[in-house]
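Apart from one protein chain that is not included, each protein chain of the complex appears where it belongs.
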Amino acid sequence: MTVTIPSIHYLAILPVILLLGGALCLLLATALLRNKVTTVAATSLTVAVSLAAFATTFWQWRCVDRSGPTTTVAHAIVLDGFSVVATGVIVLGLALSALVAHDWAIRERVQGAEFHILALTSTAGAVLMTQANDLIVIFLGLEILSIGLYVLVAFDRHRATSAEAALKYFLLGGFASAIFIYGAALVYGATGSTNLSSISYFLGANVVLHPGLLYAGGALLLVGFAFKVAAVPFHLWSPDVYQGAPTPVTGLMASIVKVGAFAAFIRVLISALGTQLDTWRPIFWVLIVFTTLVGASLALVQRNTKRMLAYSSINHAGFMLLGLWAGTIRGTAATLFYVMTYAPIVIATFAVLTLVGGVGDENHDIAHYRGLARRQPWLGAALAVLLLSQLGVPLTTGFYAKFAVLAAVVDAGNTTLAVIALLGAAIAAVFYLRWTFTLYADDDLDAARIVVPTMTGLVIGLGVAATVVFGVWPGPLAALAQHATVLFSP
Amino acid sequence: MNVPAAWYLVLAALLFGVGAFGLLTKRSALIMFMCVELMLNAVNLTFVTFARTLSDVGGQATVFFVMVVAAAEVTVGLGIVVAVFRRRSSTSVDELSEMKG
Amino acid sequence: MAHVATLILLMPLVGFLLVMLLGQYLKEKQVGYLATIVVGVSFALTVIAFFLLLGHSSRQVTVNLFSWINVGTLHVPAALLIDPLSITMCLFVTGISMLIHLYSIGYMHGEKDFRKFFLYLNLFVFSMLLLVLANNLVLTFVGWEGVGLCSYWLVSFYFDRDKAASAGKKAFIYNRVGDVGMLVAMFLLFSRTHTLTYLSIFAEAGSLTPTVATLVVLALLLGATGKSAQIPLFNWLPDAMEGPTPVSALIHAATMVTAGVYLLCRMSPVLALSVPGRTTIAVVGGVTAFVAATIACSQKDIKKVLAFSTISQIGYMVLAVGVGAYSAAIFLMISHAFFKALLFLGSGSVIHSLHGEQDLRKMGGLQKYLPLTFPTFLIGWLTISGVPPFAGFWSKGDVLANVFEYSPVLWVLGVLTALLTAYYMSRLFVLTFRGTERFREETEGHDPHESPWVMTAPLVVLAALSVAGGVLDLPWVHHNSLSGFLTPSFGFIPVIGHASGVAQTGLALVDVAVAVIGILAAFSIWRSGPDQPRYESSFLEDVWHWDDFYDASIGRPLTTASQFGDDVIEPNIIDGAVNGVAVSVRRSAEGLRKVQSGFVRQYALATVLGLAVIVVYLVARVG
Amino acid sequence: MHSSLWLTLLIVVPLAGALGSMLTRKIEGRAYAVAVVAASVEMVLTLVIAVLYNNHIAGAQTFDFATRHVLSAPFGLAYDVALDGISLFMVVLCALVLLLALLGARDKRREGEFVSWLLLLTSFTMGSFVAHDFLEFFIFFELTLVPTYFIVSMWGGAQRAKAAMKFFIYTFTGSVFLFAGVLYLGFLHQHETQGALTFAYSALSATSMSHGVAVWLFIAFAIAFAVKAPIWPLHTWSPISYAEAPTAGSIEMSALLAKLGSYGLLRFTIGLLPLAFVTMRPIILTLAVIGILYGSALACVTPDLKRLVAYSSLAQMSFITLGLMAGSKIAMVGAVLLMFNHGVITIGFFLIIGFVERRRATATIKDLSGLQGPMPVMAALFTVVMLASIGLPGLSGFVSEYLILIGTFATHAWWGVFGAFGVVAAAVYLLWGYQRVFHGRATGANAEVSDASTKERWVLAPVIVLIIVLGVFPHPVLERISPSVQQLIAHVAPAGVSK
Partner (left out) sequence: MLGVTLQYTWPSILIFATSALLILVGAIGVITLANPVHAALSLIMTLFGVAVAFVAQSADFLAAVQIIVYAGAIVVLFLFVIMFLGVDRRDSVTVDPLVGQRVFAAVGVLITVAGLITLMARSHWVTGAMSVSTHGHALTTGSQNVKQLGTAIFTTYLFAFEATAALLIIAVVGAVMLARRERVPNPEEIDV
């Protein structure tokens, strides 16, 4: 029996290789040089690697644009427009987070290199999720992503909450992983494969009479994903973890996990289980309603800004799910557009939080934001813009993101859902506005000035620029999302 | 002739359920890990059973990866438990409820 | 003709603008004379216009100025209509205004807001002329509201006195209620005839159904009751006496308050279409005349007596309109303008001499101190009492004769009113000029002194007019009289026909008899002193508790309701519903927070429960 | 057809002004100067446009200065501007509001930021009024919330946080339904034509739909616009917001932003959903009448001058709604005219209240009395504004109210009659308010106030002039509004609307 090693399209997995390679290099360097690897070097490497990966995505895009979506490594990995764009967003997210973490590591006097190793591998996991064409690969990507994050969440040794968050995250994450893989097992049993293309082919070629097993598997997969994207009622981990994790980690988590999980979610749902869309829609409907409303209203009663943003991101997850509900090209493009625009905003927001958190990363009560914009107009205004963007004010990308998903839902014929989600946004508006108002309140003028380190400042600036520039001129991004989805592998 | 696959599937489902129940009720983080292991074993059993019904070795191969994941999880998980224990001298998860609301 | 008519209208406006822009640079006297002269010019132009009109065959001239509102089918031009009715009105409006302007120069001497007073007066004359000259209802409404505004300003002229301020507001609001009537009348007419120009309305009037015509007439009546102080909207007028006396004379006796009567006369072709409408008008007029007369009998304030008297007299006019005697109404309006202005100005002179005292109980024996005021006032008193041969006798006789033809019941009411009129005016006269002197306290022992010539001259002129006014329309002269002149304006007059000469003479004798009885009764009762007779109930003095009734039935409930709206509905119900949503969001959020207990096992439980629900749904779906 | 550049300039000039003011905010008084220059340029621009505007472009088309550029095809996003006789006067009002708010309600606290927000708001409002694309309108409409929020929350009174929040949440929640409706309509059109997604006004107005759909859309749109206008019972944000906002904010909100509501109701609700118009008419008309009477009633008892004007605005805006919904051309023209007139009148009210507040540091009615004594000129100016609001013939308010009532009466007699009682009510609450504030004897601090300064008189002059001129000679305005309304009516006409 001869074993033919499947052909490998290296370009497709180049970003993963780059990221893991970077992590490995850094690991080796740390091991060999014994703490001689400076934070600057580690950050530089990470940023270089992520930018290289980002550059790769251009190459990939050209390839996909020219010859269409392809699969490789025995159809385990897919290279399509969707994965390319999602990968691009993730690696950019890493680059930005690394810059924030750099200043944070210096301030907190922690080993920068370790952080970057874990961040690089986690990112690789997220990228894998966007490209995976096999439930097992998705599962592995998920685990690579998660295990790195478990450790990152526990990274802050000075705060008890950090370890608490890590343990909670780990226990629940493991639980969700088990549910997810059980779902994969049942789907395997129902369709005979874990490969998404094969599943899709099978479901297309066969008439399903009693799809119980498939449904059972689908439900478990759905719960697994819903957990990762923090959809209500599977969201409970996220506020605690967001709060406990070191703030730059929270930023990283809020961006790349969302992108990776949604990319995989979409791929499984649309690519593999697309024929059963009508079965999943009611579930999504309920999930979306709960997620938008609960996320928004619980954010309302928070005083801790990190928790507030955790609930806010739950609310956003509800909006992202809207595109999945629609299940159309427009819907997929909309969700992609949403995560594309949301990632830089949320990273920049957590960058501001990192700064305000101060040494020890503990000043996260809303009271610390009183009059911030008075004392430091630029920082305050930047945060205000970021918050308003998350609120969905026009001329920011946040508006077009909401516009895109809602348009998809309305297009798919459920205006009621759009209205409910928007009411969730209206509730969320209250706390974004209250926060903004706090920024401009004029009391407490003698609080200490916050030093804005260059790198973090750069990240905040980029985030604000992204949201405003593309908010005024969303055409290119929208076209990209649209095009990427058209190039979505079947 | 072997017993029908369904028997094993039901057995796996029960094992999964017991694991889940344990996770929901135990307070020791270590035992909760063990419950996760029970659930993963249920999954493995399911995979193997389906491999048999489908006559497909893919199901068995998958079990491999699940085992690796289980191992990796345990490694990190125990690391976290150790880290938490150092601070609190307890592995009870109920004591870890500082963050809430 | 067009230019003359335009100038008649514009002169007071020019005066208004001049006073507004240059007033502060001119001396007080100069302002007064300037204002007087523009009105005088206006009067002169009116006289010219009158003669021009006489030479006009159709006796109707429309002067188009510019297009004011022009939307869809609604064309409202700024245009004037010169016809006998409007020119008659103009004549006495400008004439009397001129006299009162002159009088005011003396009366208002030394007031802080002297210039503003003349500003208002000129604007008033402009508005009044606009009201009269307008060729359509909307433009009339402009003047209608303009005079109301000036009345508001002038009543609350002493704005730092709360009573004056309230009185001004009250006048405006009562008028506004009437305006709704006028608006509705316009709306109805427009929706049926698609025009608001008088002549076009009259041309189209035939197409109105009786119901619509009645509704229009009633709506117009509501408008008229507001402006002309008739029941049920009459009680702003007594309060309006808070204004300076020349204002009371000009606006609240001679001109503005008769605008309602003018409007009804103007709309006579529409009135002709509705018998129920006209009957209502007659009843309202008759009842108002009587009620107001009863109230006038017990008032202690000299101006209040005159105010109720005015209401009563206008009631006569409305009664006349109701019975279709339009020219009689106009005749009474003109003669009333003469003698009521005379009486008011006379009372103003009295008040002036007593340093502002208006209470009849603190007057008496003024006869010898006011050598010019007294005789002129005497003439006014006799005129209003209906003593021949003064103008009042003829005009009131004309009205009563017409009413008798129409309805004897209303005639009886009219005669009773005439009796009361003679009585209360005599009471006023006696208490003011006869009997003991009770004013020493007010004048601090000094003798009252006669007013300057600018004040007395108008008195003399008006007295002369009161004496001779009757010649305008003597019953036995049919052509070249006022009624003959006015006929083209009224077109169809639904009076069955004039009473025979014998009957007329009989009615006239009745009029004279009641006048004499009233005068004698008053003299016998009030000669002794100012104390109120025991049989006179406070019910009359308190205006039949009319104000209290409105306050209790409309004012207070509305205020309470509004306050309830502000205190309860707005914050608790409307806002409460919204806040309720907000609160319930917050409450449920607080509830949901409890789920987020911090216990990781509970989080896992939520996951399992969520999964269970999904699984149950799928089981149900698979069936 | 004139160049659309004029309209683009309308949006860009204030934007540039905002930027300029922001950049020069550190230099004493410079930002203000920049803002005033920008506002003046804007004013001149609008006047030029008003002169250039040609309402007899080929055929029945009354839109001038039109252009359309697609910005993002997937979103159906386009820059599409045009101007007709209806929006023309909104645009003029917008520039006027800005200029007078700047000149008359100067706020020196962090002036650079303040004027920047004002200019930004103007830019967005201009955008809303010239938008010829529903989505574009919605975006500008939403955008106006942000500057307003900041103006109220940063420069407002003691309860500014609450007021600003209330304002934002109400309007934002309202626009939720609008947003959903806009999307629905856009896709309805796309599914019908199988073409590209577009929200162009002209395209959407040709969308066919079932009656039920039209009614639902109508309700969705009406909610958003009813909040903004405000229409009873969605008005409760307005009293507190008007009262707590700085003077310029009150002016912007009541004189201008409220018009966005009625403008949206006219252009995008009635104009796009003629089918639902007839069904919804009695309901909205009834709400309008309730609004007139309710607003008037509460204006009588409210203890604060600014709140009084807020409730009066509720009544006035209800008049506008009445006119818009009555379905007769006369009423609709009247309503559009009242949109402009009420804007001007409200500028006058809030400016004068602002002047009084500047002197007395309060707008509470019971703290003020007898002001006519020490400040006769101010009292006179207030009187003119008040009389215009009462609807005194010869002043601007009358023409518009009269047209509304007579037009409403023709189609809905009883609503017209009840509406007419609003005329009485207006006199009651305004005169009662005037009496309490200006009449009576001035004592204490009230006796010390100075009369209107020369500058204040000049700021108020345009208001007074407009009030009088539009009352006496509204023809130039009416002849521009009428054809556009005619065209809109013609579109709605098959649904049973009288000319």
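Each chain carries a letter (A, B, C and D) given by its place in the written order, and its residues are counted from 1.
Please note the rule applied: a residue touches a chain if its C-beta (ideal position, glycine included) is under 8 Å from a C-beta of that chain, and two chains touch if they have at least 3 such contacts.
Computed from a prediction, not measured in an experiment: that's the story for all the values here.
Partner chains of the missing chain, restricted to those shown and counted over the full complex, are A, B, C. Check A:G22, A:G148, A:G260 or A:G424 against the missing chain and you find that the one touching it is A:G148. In the complete complex, the hidden chain is touched by one of A:C25, A:A52, A:I106 or A:A381, namely A:I106.
Of the residues in subunit A, those that touch the hidden partner chain are 1, 3-6, 13, 20, 23-24, 27, 35-36, 38-40, 73-74, 76-77, 106, 109-110, 114, 117-118, 121-122, 124-125, 128, 134, 136-137, 140-141, 143-144, 147-148, 150-151, 154, 157, 186, 189-193, 195, 198-199, 201-202, 205-216, 220. By the touch rule set out above, subunit C reaches the unshown chain at residues 597, 599, 601-602, 605, 608-609, 611-612, 615-616, 618-619, 622. On the side of subunit B, the interface with the absent chain consists of residues 1-11, 13-22, 24-28, 30-31, 33-35, 37-38, 41, 44-45, 48-49, 51-52, 54-58, 60-65, 67-76, 78-83, 85-86, 90-92, 94, using the contact rule stated above.
Please note the rule applied: only the chains that are shown with their structure count from here on.
Of the two chain pairs examined here, B-C and A-B, the one linked by more C-beta pairs in contact is A-B.
Computed centre separation for the pair subunit A/subunit B is 26 angstrom, with centres defined by C-alpha atoms.
Separating the CA-averaged centres of subunit A and subunit D is a span of 43 Å. Note: centroid distance subunit A to subunit C, computed from Cα atoms, is 78 Å.
Within subunit D, no positions touching two or more other chains are listed. Looking at subunit C, residues 593, 596, 598, 600, 604 sit in touch with two or more other chains.
Listed in rising order, the residues of subunit C touching subunit B in the complex are 593, 596-601, 604-605, 608.
Considering their complex, residues 585-586, 588-590, 592-593, 595-596, 598, 600, 602-604, 606-607, 609-611, 614-615, 617-618, 621-622 of subunit C touch subunit A. Taken in their complex, subunit D has these residues touching subunit A: 71-75, 77, 139-140, 142-143, 145-146, 149-150, 153-154, 161, 164-165, 168-169, 172-173, 176-177, 179-180, 183-184, 186-187, 190, 197.
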